[in-house]
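Only one protein chain is missing; all other protein chains are in place.
Right after this comes chain A.
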Amino acid sequence: MLRYLLGRLGMAALVALTVSVISFGLIYMAGDPAVALAGENATPEIIAQIRAQHGYDRPIAVQYLDWLAHALRGDFGVSPYFKIEVATLIADRLRITMTLGVLGISFALLVGVPMGVLAAMRPNSMIDRAALFIAVVGQAIPSFWFGLILIVLFAVNLGWLPASGADSWKGFVLPTIVLGYYATPAIMRLTRTGMIEVLGSDYIRTARAKGVPPRKILFKHALRNAVIPVVSLAAVQMGFMLGGSIVTESVFALHGAGYLAWQSISRNDLPTMQALILIFSLFYIIFTFLADALNAWLDPRLRD
């Protein structure tokens, strides 16, 4: 188990390193950064001055290591657009996005897994059909439209929940549903397929033959085997929610990291973009690692 986890950890570290190189390289992919900073009417002398001032005249490897050393300490420089420390800026925004992401994936799992199990217990029954219907609708509705519908219904007409803002927990209810609902169908379908396959397997028959009560067969023997692929899927979706919650954040006027990413791209705010790319990727890597660890705990075959 330990050896497996160490191996995975080593792999994760290598991926993280690769990502850091790419996000650093962004500066140069967009052209000469000194020219961009100097503005349109700059003289060659001013450009050279800026280049020296920002250290862009040093060898690329030195610049990268310098940037990485600062990044590791949480120092991503100052945002030229927002005029504040990138780290402070992101920390603030990330809190909202993380809250939303965790709530969203929890919603998706809490709805998707039980629905998948119920559907699998009686394939082609009314429950199965209903679950399928909910899943198809979830996949088909664009999330901005679904968000607007919820706002009209619960905020405007019924007045139960606020339409926007992150001032209290109430502001997160509708965005959680929108974000979570989008991830639910895939989780539900995968749970259903997994459960149907597992329930037909020989070891479930063995468990029945030893007289294990049906409820225990379902939860102890079947579910554990069936959720293994769901765990991997949930990790990917969680990563996707962090970077891809931009639509939901816009609809509910939550100024999270997704919204910040959009802002920094449209303002050509390189330090913020670099930091966000690095952080989003690191989250992806961490979630994948956690999912691998969880799966190794669930399935002993993965450990050897």
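The criterion applied here is as follows: contacts are C-beta pairs under 8 Å (C-beta built on N, C-alpha and C of every residue); 3 or more make two chains touch, one makes a residue touch a chain; residues count from 1.
In the analysis below, contacts and distances are computed from a predicted model.
J.: According to its UniProt record, what is the protein name of the omitted chain, chosen from "Twin-arginine translocation pathway signal", "Mono/diheme cytochrome c family protein", "Phenol hydroxylase" or "ABC transporter ATP-binding protein"?
T.: For the chain missing from the view, the UniProt record says "ABC transporter ATP-binding protein".
J.: Return the single residue from A:70, A:95, A:129 or A:224 that touches the missing chain.
T.: Checking the options A:70, A:95, A:129 or A:224, the one contacting the hidden chain is A:224.
J.: Would you indicate which residue among A:207, A:230 or A:260 is in contact with the undisplayed chain?
T.: A:207
J.: Spell out, residue by residue, where the missing chain touches chain A.
T.: Answer for chain A: residues 3, 6-7, 201-203, 205-214, 216, 221, 224-225, 298-301, 304 touch the chain left out.
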